[in-house]
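Shown next, in structure tokens, is the structure this report addresses.
One protein chain is absent from this view; the other protein chains keep their places.
Presenting chain A:
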Amino acid sequence: GALGGAVAAQEALEPNTWEEITTYNNFYEFGTGKSDPADNSGDMITDPWEVTIDGMVDNPGTFSLADLAADMTMEERLYRFRCVEAWAMVIPWNGFELADLLNKAGIQTGATHVAFETAVLPDVMEGVQRRVIDFPYVEGLRLDEAMHPLTIMATGVYGRPMANQNGAPIRLVVPWKYGFKSIKSIVRITVTNEQPPTTWNKIGPREYGFYSNVNPEVDHPRWSQASERLIGGGLFSSRQDTLMFNGYPEVASLYDGMDLTTNY
């Protein structure tokens, strides 16, 4: 079906190198520069790691990463990754569908959204020490977005464990949304019946909406989103057009009847 189309389209994608994926990152817990996460995240200990699943679920609790991923189906997903700053990469993630995890937790009737929270480890996070933004970093999805088969929880890249700067040991990946929605180093997943607050929306509600779907027609107030530069092409790489929903048109039906200009 629709997903088959996406998989076929993925065949043409050329993944970025491990070096590119791990040296050009936004992870404000470790600083605001692009190389800060790679330079400063080495002391974050990701094993052991626990994730709390709570809210409107039948089986709440705090689970070790191993228990959490125990009976999940691990697979590789080669996804486009589009940052709100108008650069892009192609990344071969390893992970499992968030839907499987939520189904295992047992979603209760009436739930509408899922909230996520990043670890706050001031001892090893200099961005947290300097309070460059308000921490913990929080994100959220509507339940149907969270349950979509394209939405995954990633634990690796290129078959290797996730690098700290990429959000080790477990992060969200929502390929049709701007990268900041794909929250890193997750310690809490909360199923809820209201739209949760999200970090960049709190910082600049006019610039970053709750949905933040990749959309070449709706510009960021300070820069156009019509085109993007694929990282890795060097000094003379040219821009490419940005695709609606980052090239994942199968998610369009999630937003039927919604004005994507006001719900940006």
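Some points to look at:
Operating definition for what follows: a residue touches a chain if its C-beta (ideal position, glycine included) is under 8 Å from a C-beta of that chain, and two chains touch if they have at least 3 such contacts; residues count from 1.
To be clear about the criterion, contacts and distances are computed from a predicted model.
Not every chain of the complex appears here, and the one that does not is recorded in UniProt as "Protein-methionine-sulfoxide reductase heme-binding subunit MsrQ", selected from "Indolepyruvate oxidoreductase subunit beta family protein", "TRAP transporter large permease protein", "Alpha-D-ribose 1-methylphosphonate 5-phosphate C-P lyase" or "Protein-methionine-sulfoxide reductase heme-binding subunit MsrQ".
Contact with the omitted chain, checked across A:S64, A:T112 or A:S237, is made by A:S237. Touching the chain that is not shown, out of A:G110, A:P221 or A:G257: A:P221 (per the contact rule at the top). Take chain A: the residues that touch the chain left off the picture are 19-20, 23-24, 28, 32, 34-35, 85, 87, 132-133, 203, 219, 221-224, 226-227, 229, 231-232, 234-239.
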